[in-house]
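Okay, structure first, notes after.
Of the protein chains in this complex, all but one are displayed in their positions.
Letters A, B, C and D mark the chains in the order given here, with residues in each chain numbered from 1 onward.
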Amino acid sequence: MIMAILQGGPLGIFIDVPSLLIVCGGTLGNTLVHYPFKDVFDALNVAKKTLLYKETPVADLIAQLMGFANKARKEGILALQGAMNDVEDEFLQKAMQMAVDGQEPATLRNMLATEVEYIEMRHSKGANIFVSIAGYSPAMGMVGTLIGLVQMLQNMADPSSIGPAMAIALLTTFYGAVIANVFCLPIAGKLKNRSEGEILTKTLMIEGMQSILSGENPRIMEQKLHAFIAPKLRESTFNK
Amino acid sequence: MIMAILQGGPLGIFIDVPSLLIVCGGTLGNTLVHYPFKDVFDALNVAKKTLLYKETPVADLIAQLMGFANKARKEGILALQGAMNDVEDEFLQKAMQMAVDGQEPATLRNMLATEVEYIEMRHSKGANIFVSIAGYSPAMGMVGTLIGLVQMLQNMADPSSIGPAMAIALLTTFYGAVIANVFCLPIAGKLKNRSEGEILTKTLMIEGMQSILSGENPRIMEQKLHAFIAPKLRESTFNK
Amino acid sequence: MIMAILQGGPLGIFIDVPSLLIVCGGTLGNTLVHYPFKDVFDALNVAKKTLLYKETPVADLIAQLMGFANKARKEGILALQGAMNDVEDEFLQKAMQMAVDGQEPATLRNMLATEVEYIEMRHSKGANIFVSIAGYSPAMGMVGTLIGLVQMLQNMADPSSIGPAMAIALLTTFYGAVIANVFCLPIAGKLKNRSEGEILTKTLMIEGMQSILSGENPRIMEQKLHAFIAPKLRESTFNK
Amino acid sequence: MIMAILQGGPLGIFIDVPSLLIVCGGTLGNTLVHYPFKDVFDALNVAKKTLLYKETPVADLIAQLMGFANKARKEGILALQGAMNDVEDEFLQKAMQMAVDGQEPATLRNMLATEVEYIEMRHSKGANIFVSIAGYSPAMGMVGTLIGLVQMLQNMADPSSIGPAMAIALLTTFYGAVIANVFCLPIAGKLKNRSEGEILTKTLMIEGMQSILSGENPRIMEQKLHAFIAPKLRESTFNK
Partner (left out) sequence: MIMAILQGGPLGIFIDVPSLLIVCGGTLGNTLVHYPFKDVFDALNVAKKTLLYKETPVADLIAQLMGFANKARKEGILALQGAMNDVEDEFLQKAMQMAVDGQEPATLRNMLATEVEYIEMRHSKGANIFVSIAGYSPAMGMVGTLIGLVQMLQNMADPSSIGPAMAIALLTTFYGAVIANVFCLPIAGKLKNRSEGEILTKTLMIEGMQSILSGENPRIMEQKLHAFIAPKLRESTFNK
């Protein structure tokens, strides 16, 4: 793709420092009025982590929960205390701790569901920061192009300068479109996808721990958990 | 339509490899940041199947469910075990297996409703991938046109080259608009339609199996199922 | 309005067959990928009927329901069997049949509410087809204009041909805007309005039949039904 | 603002009858396909009233309701019959009549809540008519500009006529933008604001009459009603 662009001329003509300052500076300024500095900084961090993060397959999680169900059925709910050390996910650990502490299934579900709801809110805040930047940057690009056009139109003494002046005026629109469409929107989309995946994982954990606490039949519990995922991902632990 | 275009000149002038690379490469890149590679690949597969798929008429499904109701009424719910072999739809098979296994009507409904809800989520994910591509491709088309314009404006020594250069710059906008409007949006719409049809089918299956399990009067069950479909599709099995 | 256009020149300059083919052919193609042929055909039929259809005033419907309430109060619910012959609306007939058949008020409400919900879904599908066409046609208009511009820019040997070539290129945008804004959007709006009117009518029928079945006081039933309509349309049957 | 425009030339150049006919005629035509004539006419009437209407402060309404509560507590619920004559609002009169007629608090709330819901629907219909006009008028403005451009481009014999022809072509876009942004959108916004205010008023009336009917402690009733309004508007009737 970059080679395709190079066919038309050197990349250098796409770099203009004042234009970059107008678009990036303007967008950053707007974003920092809109969101606290800490939130913007956090969002950048989360974005970096997100792009490098590898999800655990849901099938493995279901197998793990089925293991806990069988353990709890044979050795009692307190046996989960020992199993907690192997669990990496903090949310699942908390759910197991609540189960071991003897909470009612309904209390466990309510409290964890509230937590999931607010996790979702915080996640969508991160994604929304990128959506906002994707909204401000083309607007600042247009503002920059208008600035360039007004300056050009006021000084039309030398007709041969019109072309390059117009080219530079268009660069801010170009920067705005690239920032929005090549960086911010795909990252915001990625963050939303990841959030959905995490919410699904946490919903399965709540559903599973509630089944275990209620002493439900493991086959029915597995059927319930399988209802959340695509048929081709469903591997019964009973057919193994 | 293609003949109409040919009237204005040869099709060859609409093909420019660097422009195609900018739009398609850029759109693909954005899409792969936004969605995992596997999901994009799956979406293409699902789209291919969807366009070739033929739906079963809902009237036939209702007739089939009425047959099961009569069988269950006469020979008991376990008689559905034998009928399951003739059923192609995996979802209906699962519902019947749950009925034969002696699940409560409410449990059956809850579990299957969860499954339908998550099927809907997965379907809309597929459609959303095409909607996202339809959003990225015109944006990349505009980016490509801006690149072409900047290159053209920087090199205006030869006035006679302005026309063709502008034509090539506009080609990326053209590609972006065609990818979005001729391919992605109609396919996304089709996928949403198909999904709605499938959800309706599965809702009828849940409603029907619950009626059968509750031992409801077949006439009332038929009235209930008919409420989901258009009056002109309603063919009572009792008038035959 | 057409005279206003004629002031600027003959209407003939607004007709260009290749342009029409590009916009109409492209829009039709997209629509037929998006929706099954049958649905598009149905939508056109429904649109025709809708534009010619005359609504029954809700006040008349309430008076009719009050008549049934008084009849049922005096002669028993089975007396509605005779009154059914005068009822033209199939939905009301069905509701009365269910009442005469001795259904519970709650069952009657649930079944009819499901029916209304799915009627609404089918109606909105029809309106959505027009909304989709209104989305595709300006896009195809823009695609056509881009085709025309590219062809024009590639052949700029004769400067005097630029004006007419540009005029023809703009015609596709014009066709797209007219199809969307003069035909599809107002019709889609009309269909939505009609659907809302029909849903209100059916909601009144459900509410009324449930009151009759529950043997509610006719004055209270009338107050309930009046709550759905504007004060100035409320004509009590008791003040007559 | 008009003086600012006059600096650039006489206002007369902004008036072109054929352009006005295209935009206004086209917009009116679309609107009348979309909505019945009666509804459009009503919307204009409502808009006129709305712009001249003066709201009653909610604090006064709460004081009035507290007065009724004290009266009902001392002299019995039937004492409200006499107080009804001083009430101007028809909705509050109806609520009081229902209370005096001995309706259950729950029935009173359900019936009045249905009424408020449908009032809201009718109000939003009025606002939506203006929103629709605000959508059609810029579209018709663009259609008019396209007509003007096509006519101009077809007759480019005299270069000196291009400027004024282009100016007239742009007038329709100007008219469309002014109709939408200077008239329709602010009026639609005003109607929505007024509707929200009226819904809040009616919600307070329902809440208040239900408290009175349930014989709730007036202090608690006042606290409940104050929860609906801003702290600085809360004036307790007990501190006076």
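Going forward, a contact is a pair of C-beta atoms (placed from the backbone, for glycine too) under 8 Å apart; a residue touches a chain by one contact, two chains touch by 3 or more.
Worth saying up front: this structure is predicted, and the values here are computed from it rather than measured.
One chain is not displayed; in the complete assembly it touches the shown chains A, D. Of the listed positions D:20, D:33, D:113 or D:170, the one in contact with the omitted chain in the full complex is D:170.
Annotation: of A:59, A:143, A:199 or A:220, A:143 touches the absent chain (contact as defined above).
Residues touching the missing chain, restricted to chain D, are 1, 3-5, 7-9, 13-14, 51, 160, 163-164, 166-167, 170-171, 173-174, 177-178, 180-182, 185-187, 189-190, 193, 220, 223-224, 227-231 (touch as defined at the top).
Although one chain is hidden here, its contacts on chain A can still be listed: residues 17-19, 21-22, 25-26, 29-31, 33-36, 90, 98, 107, 111-112, 114-115, 118, 122, 132, 135-136, 139-140, 142-143, 146-151, 153-156.
Just so it is clear, only the chains that are shown with their structure count from here on.
Of all residue numbers used at the contact between chain A and chain B, under half are used by both chains, marking a mostly different-residue interface. Note: Cα superposition of chain A onto chain C, rotation of 145 degrees, nearest 5.
The distance from the centre of chain B to the centre of chain C, with each centre set as the mean of the Cα atoms, comes to 24 Å.
The geometric centre of chain A is 39 Å away from that of chain D, both derived from CA atoms. Within chain D, contacts with two or more other chains are made by no residue at all.
Which chains touch which is summed up as A-B, B-C, C-D.
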